[in-house]
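One protein chain omitted, others in place.
Letters A, B and C mark the chains as written, and numbering starts fresh at 1 in each.
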Amino acid sequence: MSKMVYFDRVATALMAKEAVKAITEFLQVPVGNPSAHIHSAGITAAKYIDEARHKVADLVNAKDNEIYFTSGATESNNLAIKGYISGKNEGEIIISEIEHYSILDQVRTLSSLGFEIKFLKVDRFGMVNPDDLGKLITSKTVLVSVMMANPEIGTIQPVKELAKVCGHKGVVFHTDATSAVGYIPVDVTELGVNMMTISSQVLGGPMGTGALYIDKKTILKPIFDGGNQERGYRPGTENVAGIVGFGAACEMIKTRLANESVRLKELGNKLWQGLENKVEHIEFTGHPKLRLPGHVSFWHKFIEGESLLLHLNLKNVMAASGSSCSSNLKGIDEHDLRGSHVLTAVGVPEEYCTGSITFSLDYCNTVDEIIYVLDILPGIVERLEEMSPVYADYIKKREQNG
Amino acid sequence: MSKMVYFDRVATALMAKEAVKAITEFLQVPVGNPSAHIHSAGITAAKYIDEARHKVADLVNAKDNEIYFTSGATESNNLAIKGYISGKNEGEIIISEIEHYSILDQVRTLSSLGFEIKFLKVDRFGMVNPDDLGKLITSKTVLVSVMMANPEIGTIQPVKELAKVCGHKGVVFHTDATSAVGYIPVDVTELGVNMMTISSQVLGGPMGTGALYIDKKTILKPIFDGGNQERGYRPGTENVAGIVGFGAACEMIKTRLANESVRLKELGNKLWQGLENKVEHIEFTGHPKLRLPGHVSFWHKFIEGESLLLHLNLKNVMAASGSSCSSNLKGIDEHDLRGSHVLTAVGVPEEYCTGSITFSLDYCNTVDEIIYVLDILPGIVERLEEMSPVYADYIKKREQNG
Amino acid sequence: MGKEYPYSEKVMDHFMNPRNMGEIEDATVVADVGNPTCGDLMRLYLKIEGEVIVDAKFKTFGCGAAIASSSILTEMLKGRKIKDALKISNEAVAEALGGLPKVKRHCSIMAEEALKKALENWKEKEKS
Partner (left out) sequence: MGKEYPYSEKVMDHFMNPRNMGEIEDATVVADVGNPTCGDLMRLYLKIEGEVIVDAKFKTFGCGAAIASSSILTEMLKGRKIKDALKISNEAVAEALGGLPKVKRHCSIMAEEALKKALENWKEKEKS
């Protein structure tokens, strides 16, 4: 394929043309600082932000004034936890064991500051159990955070039930919906969450922008000191162009979501079945049904993930090893290479935990691309199996056993 | 004038066409997440960031790996102070009394956490004295932060001398160069600062991106927990489009800076002299010579600033009351309207501290615009004087005294 | 002309074309009120005949909202009976302007205070 086949939406979707258009047009408008409330150039910038805010709110059925723009999901997650915990000195925090580093590393720090951290376990499909959450919560629990969908293994959590458990016990509930909003319908009111992280780039907006939904009952402190932007929750001049693109992508997704999630599901199923039929020795990860549409993840018993990805890339197919951190080639030392805690949590043996493959599809992807990938993959796998001492041992053993 | 006359660069310069072009072109390139180091789409994004980093570094004569991208000056200032203080429990911090809120509000918080805060005084021109700094530093001093140029009154501080004082005493020195980089030549190596905040939007790049220069001796902790981006100092997927525009603006400015600062200085002088000749009862603020080129700031004894700005805006001239916070019309209550601590510090009477005017010019501005503003301003002033009870009293008194 | 304004159309209109701006040479009462938060100062002139405010003028040093509040207040006062004028609240002033930004509510309060002060001054004067 001469065209790039892009299967890495969970890391970043290719930008939606609607978002590109909105930003490109915005860049032609001479605007000032949105906090310059006195002059037209500033007010114009502020209006762009207000419009985008409305579009983001609309996608998740929030009120406009419950949406706070940030520089992305990492910041939203940090604002949710640090912002809520700020001023408290102790208490219990519960998170699932498969959270993103931007949640996981925070609670590690909090644990050293005197908070007790409890981990909500997942089953082999990566699914948490609301009953387990009910049992973990005590009178000391201050905050629960469980992601809506896992980017690496695709599993979608029962967020509504989790929020209900928290609601009953009067505990604030945050969900990191980075990999969910734009993929599946998300309605904050129906879900009953108190805070929710939203990412722009996963739904076709630009990278480096995002939002935190915060309901009116939940009070935070900002992470940054400074101006009054985002009603004081997020000081600093806004990334206006980014926000405009984020809004445009939300608007686009909203109209297409219903159809797209069906279409993506079909594509995903086709890919899954094709892999099952054509490639031996693979194990799928995540929940077989309750998963992101168009998301297929697996590991191969005898092949390391990166080398598979490199070969795919040589054939113009871009996919990911579940977490981009585990393929962090620019780290300072080996400590920056982290095996996936998500795979470990669902029971994948340690040595494969840098080796899983995630295909995550997008509204740009077509059935031809699925066919193409299913065409080239067996050859790549064969080549790497031939190179693998583990595979050689397996064959020898199989021959010995007749 | 039918064209907008934009005199509010210290809040945000109009975007340079080079930055608009770079972003527009970048948006046409299909890129992935720059942390997806395995596939071409990710690597391409990372290369864009590297190139921009080089351009930013080049503008301030830093090494590429001393530049850390952030979401803007507020975050850079927070990273510099919070990141450096993190893990310490006490000590003295020295800042000037005319810092931006993103510095000032931080030290207020730190003061409640057990740090001692000392304020470096400014003279009536808004200038600090390096000798005073030498006297303030003790063995307990951990950090000094003094801005390079004040956006409200234009005064440029003797940063090199301040850095030298800190260097001798072994104290880390940060400078908020938001309003300086791109306006005047800035060379971190020659200045000898340890950390420096750089903003994109003041030099013609997009809003919502910035950088912190950190020399190799100075070790910080990140504010956010999460991934390994920006060598671990700033987790979170990068605002790639914003960074690309920031880089392009730096590259443009670098070639034009020498000529532009001369040209802006001349325009600024023309405006200053024109005001002096044509408008009675005004007082200029800031240093008459050691100030940002093209920056003219003043207050009027009998007229409130906002109403002057509103009239200017009606005639298509966009200018600012020194700090955009003091014109925060979207605040939640009156506490969000803050009089300017900068004006107070240079001795402007309290009642005028929401009323100063800052004209800050840009490479887009022309001499015709200066002439236009000097043309319309006397009429506006007269109209407002006529409405002013304070002016009426003044006239009465003058008449009584003959 | 810029396209976007920080205030509602009504506020902008009163700011640009303030009604009853100026002094009343033979005013019955004059009242000064000021709000240090904002450096505002409002001077209200009333001419009262019998129980009726027959003329009202103002001079104001202040922001757009302060000028507009002053202007609309004088409009509301002209021809009004004292006892009705006493019922004019800051909310009524703000409402008449089509609303004010939250942070500018003190401007309408200043208008109410100027009115109250002027009428108190008048009562004092009547008594003596």
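As a working rule, a residue touches a chain if its C-beta (ideal position, glycine included) is under 8 Å from a C-beta of that chain, and two chains touch if they have at least 3 such contacts.
In this text, all values refer to a predicted model and were calculated from it rather than measured experimentally.
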{"item": "Chains shown that the absent chain touches, full complex", "value": "A, B"}
{"item": "Touch criterion as defined above, residue of A:219, A:258, A:314 or A:371 at the omitted chain", "value": "A:314"}
{"item": "Candidate in contact with the missing chain, chosen from B:44, B:61 or B:129", "value": "B:44"}
{"item": "Interface with the unshown chain - residue positions in subunit A", "value": "4, 302-304, 306-307, 310, 313-316, 318, 328-334, 336-337, 339, 350-355, 386-392"}
{"item": "Positions on subunit B where the hidden chain makes contact", "value": "37-41, 43-44, 47"}
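Following the convention adopted for this analysis, only the chains that are shown with their structure count from here on.
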{"item": "Closest chain to global C-alpha mean, per-chain Cα centroids", "value": "B"}
{"item": "Whole-Å gap separating subunit B and subunit C, where each centre is the average of the chain's CA atoms", "value": "38"}
{"item": "Chain centre separation in whole Å, for subunit C relative to subunit A (CA means)", "value": "55"}
{"item": "Contacts with 2+ other chains: residues of subunit B", "value": "4, 306, 310, 313, 316, 318, 328-332, 336"}
{"item": "Subunit C residues counted as touching two or more neighbouring chains", "value": "2, 5-6"}
